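Every protein chain except one is present and positioned as in the full complex.
Right, chain A next:
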Amino acid sequence: MMLVKAFRADLLKAKGKGLWLLVCLAPVGLIAMQALNFGLRYDYLTSIFAGKLWIGLLDNLSMFVPIALVMGITIVCSLLANIEHHTSSWKQLLALPIPRSAVFGAKFAVAAVMLGLSCVLLTLGTVLLGLALRFGIEMPMADILALSFFPYLASWPFLALFLWLCMTFRNQAVPMTLGVVAAILTLFGISEWVPVSWPMLAFTGPKREWFIGAGLLVGAIILLIGMLHFSRKDVH
């Protein structure tokens, strides 16, 4: 299938571009921050979260997961698009016998897989940190997984949007600026009708599944529009 071919080509091109490093560093950074937080205030935090230590850890982490996700999405999309922008490789790539929708879809798949991997690492990191902090073996696995993956799924609108913007504009300043703004806005819980609030609400709830569903749906719609535009536009 064409998408798989383009996906494999994209994996090769992503080699040595710092993308994988970023994918690993982001969750490591989040975990390190909490290690520092709990390490410095261990007695205080364990006393206020007594009896629900794991939940306390997840609460502290959850503040930063959406902002890190949207930042990560912006940077990953920009780096991926830049591989082609950098030496104007679009004209070479798009003159190959492959539908443009497959090119676009493959980039989306690469970005989604990379960020998904970050989320897997976040799960592992959370578990390891909790154990290292001696929070006990009885961990709320469902909540740990929810924190790692629900905000990710709810931020698909941004994944689709920033991928589209980064691939359309040669100048990455516009998508980067928008990405940083969107990332900061995830912190404020503006309204449940605005997509920037969804990554947070997808974990804190209530009705998590609504925000996950809305995220995936809007993400898919933006992806389709982006694909359609990318398939029709002139390549210079």
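FYI, a contact is a pair of C-beta atoms (placed from the backbone, for glycine too) under 8 Å apart; a residue touches a chain by one contact, two chains touch by 3 or more; residues count from 1.
The rule is simple: contacts and distances are computed from a predicted model.
Chosen from "Peptidase M16", "Fumarate reductase/succinate dehydrogenase flavoprotein subunit", "ABC transporter ATP-binding protein" or "Peptide/nickel transport system permease protein", the protein name that UniProt gives for the omitted chain reads "ABC transporter ATP-binding protein". Across the entire complex, the residue among A:131, A:194 or A:235 in touch with the chain not shown is A:235. Annotation: of A:25, A:55, A:94 or A:120, A:94 touches the absent chain (contact as defined above). Of the residues in chain A, those that touch the hidden partner chain are 5-6, 8-9, 12-13, 15-17, 83, 86-99, 232, 234-236.
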